[in-house]
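As you look at this complex, bear in mind that one protein chain is not there, while each of the others sits in place.
Now for subunit A:
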Amino acid sequence: MGRYVARRLLQMIPVFIGTTLIIFLMVHILPGDPIRAMWGDKAADPAQVASLRHEFGLDQPLWKQYVDYMGNLFQGDFGKTFGGREVIDEMSESFPVTLRLTAVAMIIEIIVGIGLGAWAGLRAGKAADTGVLIFTLIVISIPVFVLGFLARFVLADQLGWVAPNVQDSTDYAQLFLPGFVLAMLSMAYVARLTRTTFAENLRADYMRTAMAKGLPRRRIVGVHLLRNSLIPVVTFLGTDIGGFIGGAVVTEGIFNVQGVGNLLFKALQQREGSTIVGVVTVFVLVILVINLLVDLLYAVLDPRIRYA
C-alpha cells in the first residue's frame, strides 16, 4: 500500500510538468499582446509597453520564462498579476469560495443522486423507475446556463424566495441555489449510474445468498447492495469534484460568485499568463490527488481489491 502510494506520487511529477508546460505554451502562443491590449482602442506608447513587458518578464525567450516560472513556483511564488497583486493572494481569495460551492453541490449530488438512483434501481421496470429516467433525461438535456437563468428567474425574480445573486459567499444558504444548479447535471448522471448498478447487482449471486440466509432487507440493501454498487459511482464523483472546481465558470457567472471559475475566465480574457498557469497548476494537483484518493477508496469499498 505504502509503495503503491509512493509510486503514484512519483508518477505525478511528469504529468504535472507536462500539463503546466502545455498550458504555458498555449497561453503564450495566442496572437496579440496582453500589455498592448491595456491601451484598448487608444494608441499605446511603445516605450511604456516595452517597460511593462520587461517588468513582467515577457521580453525573455519563452523557455526562460517557463524555467523562471517553474523555479519560482517551487519556492511558492506564483508570480504577479498585471495589476501588481500576488497571484497566490487572488487564488487564496477565490479557492475557498469555489470549495464551498463545490461542497454544497457535492452534498446535493450525493444525497439526491444516489437516493433517486437507489429508489429507481430497486423498482427497476416499474413506473417509479421510468419516472426517474424521464426526469434525469430532461435534466441532462438542458444546458446549465438555461437551468441557471430559469432557476433565478422563477425562484428569485418571480417568487422572491431567494436573493437573485450571492451577496456573501460565506453564507451557505445563499450558495444553495447556485450549488443546486451546478449539481443538477451530475446528479442526473449519478442517479442513472446508481440505478443501473443497483438493478444489475440485485440479480447477483451474493444477493441471492444474502436473501437465502434470511438477512433483513435493510441490511441486504444498505450494506451488501449499496456498498458493491458504489464503485462506479465513486469514480464518477471523484472526477466530478475536479469538474466542479474547474467547470463552475457558467454557474459562478450567473449567480455572481467570485470563485476560481471567474478568476480563470477574467485571466483568460486579459491573457494574464501567471494567473492562468497558477490556477491550472492547482487544478492539476487537485485532480491528481483526488484520483489517487478514489483509487484508494476502491480498496475500502471492495476488500478484494488490494494495492501492492
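Here is the rule we go by: contacts are C-beta pairs under 8 Å (C-beta built on N, C-alpha and C of every residue); 3 or more make two chains touch, one makes a residue touch a chain; residues count from 1.
Operating definition for what follows: contacts and distances are computed from a predicted model.
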Among "Phenylalanine--tRNA ligase alpha subunit", "FAD-dependent oxidoreductase", "Cytochrome c-type biogenesis protein CcmE" or "Oligopeptide transport system substrate-binding protein", find the name that the UniProt record gives to the complex chain excluded from display. "Oligopeptide transport system substrate-binding protein"
Which is it among A:6, A:30 or A:285 that touches the chain not included here? A:30
Who touches the missing chain here, A:12, A:38, A:58 or A:207? A:38
In the full complex, which of A:14, A:46, A:61 or A:303 touches the chain missing from this view? A:46
May I ask which residue of A:28, A:123 or A:266 touches the chain that does not appear here? A:266
One chain isn't shown here. Among A:57, A:96, A:164 or A:243, which residue touches it? A:164
What does the interface between subunit A and the hidden chain look like in terms of residue numbers? 30-34, 36-48, 50-52, 55, 82-85, 89-90, 93-94, 149, 152, 156-157, 160, 163-165, 167, 252-258, 262-263, 266, 269-271
